[in-house]
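For this depiction, one protein chain was excluded, whereas all remaining protein chains were kept in their positions.
Presenting chain A:
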């Protein structure tokens, strides 16, 4: 869940009123947000780097607000305020408009070299925008939030914003050999080739995470203007030449990526959020993108979509009885402009370009429920009549574990994941003989394999409890995992029972007696006869430690 950090006083100013922390927390809760933390820059620095470093840092109160992962329209102060103001019916949701420029339209031409590495690009212009320090910071911060979330750390989409007045179109989005790309990147004072930059950024705490996206490709993506000025080398870094500043009036925004849908959503979000500060509020100047096949598209899409939902469907899914008019009003409060049409039971809902999360009627139902207030919904019990059943394997497990405790053994609960050593070397077994399932991306050796036996877990439990008085009598009934090509996934669980008796004397007869008791409980008689059981020496060397006696038993049906 992304967290958005906003200055409290700035937020209240934009909301046109102040709240106590409790009141604001309550408003967030109702709207589906969470006021996660109240802090300040000073507090954050002092927590992370100590009081010394925090000296002189700002102590302006910050609200850290958790935003649902699919609400990209709430990732900045502008969006949060707009959402809450519409929710509280203090303003109407703005209508976002794409306009054609008076002069020539800005063009971005994609060459076919990009196809293998970053095939998509979209672009738009914010004309006559007015930045302040806070607006500028918010603009940068929104790009960062989008990069981290919907853009999947720039892998799917990367955003570049440029001072249009420093450039001259048309722009070319192409791909070149790294050694052939040379430019002065953001906040550097000289030019570097792309190869050099990739080396420099290996030690950059922020940028090093994005290098892998293009690192091993023969060609790197790059955007030039008509004079050969580098706008950006997505998804790594922008050029310094076209850097936006507080004085920038016209912003050229490009989004490149491997997911066309997401690139369009990201562009829509940025321009809808920040066109608020344009001279013509909420209007965005179109840009044209020409694809290698010659087809040309105009962006941003800023598409409004109409959906029809029957009022009784909403009522039926939520469990309320509201009139269609009321439901339309509720939806309008969620930035979904709605009206009752047709037979008086149909609601026509307009999905704005900010709400890419609305992809089905169920999303509309949820918004109606949120506006109605989840906690105002009447709780009822479904009339669903069913007879309960236990899963037979779990039923047997429950019965058996109680009787194991009654036999004086204590239940352990150990991990299903462990190291290769635990199930192989340490038990004197070759790993290839275990049929173990192997994990490809363990962060530590503790998670290399799924256990094929419960024994290592019990032995480790004993080792961790050596201060306890003897004897230790432990058992566990749980699942192990082995490869099995007859199963759809190629592996299966088995339920095992394992018990260990640990004392200064071997006490084999005690673990033997427990086994006899288990067999008695399972109604299996001793002896060679059919349906009976016998005990034989194990082929596996147990290391011959006299103080440990144990047994493991698969529960079979």
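Keep in mind that, in the parts below, contacts are C-beta pairs under 8 Å (C-beta built on N, C-alpha and C of every residue); 3 or more make two chains touch, one makes a residue touch a chain; residues count from 1.
Keep in mind that, in the parts below, contacts and distances are computed from a predicted model.
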Matching the hidden chain's UniProt record against "Phenylalanine--tRNA ligase alpha subunit", "General transcription factor IIH subunit 3", "Mitotic spindle assembly checkpoint protein MAD1" or "Dynein light chain roadblock" returns "Phenylalanine--tRNA ligase alpha subunit"
I'm checking contacts with the chain that's been left out. Which of A:42, A:71 or A:135 qualifies? A:71
Residue touching the undisplayed chain, where the options are A:211, A:320 or A:429: A:320
Among A:194, A:365, A:498 or A:511, which one is in touch with the chain left out? A:365
Only one of A:450, A:497 or A:511 touches the unshown chain, namely A:450
Touching the absent chain: which residues on chain A qualify? 1, 29, 31-32, 34, 68-71, 149, 152, 156, 259-262, 316-320, 359-363, 365-366, 369-370, 374-375, 377-391, 393-394, 398, 401-402, 404-417, 437-443, 446-447, 450, 457-458, 460-466, 468-473, 475, 479, 481, 483, 485, 487-493, 495, 504, 547
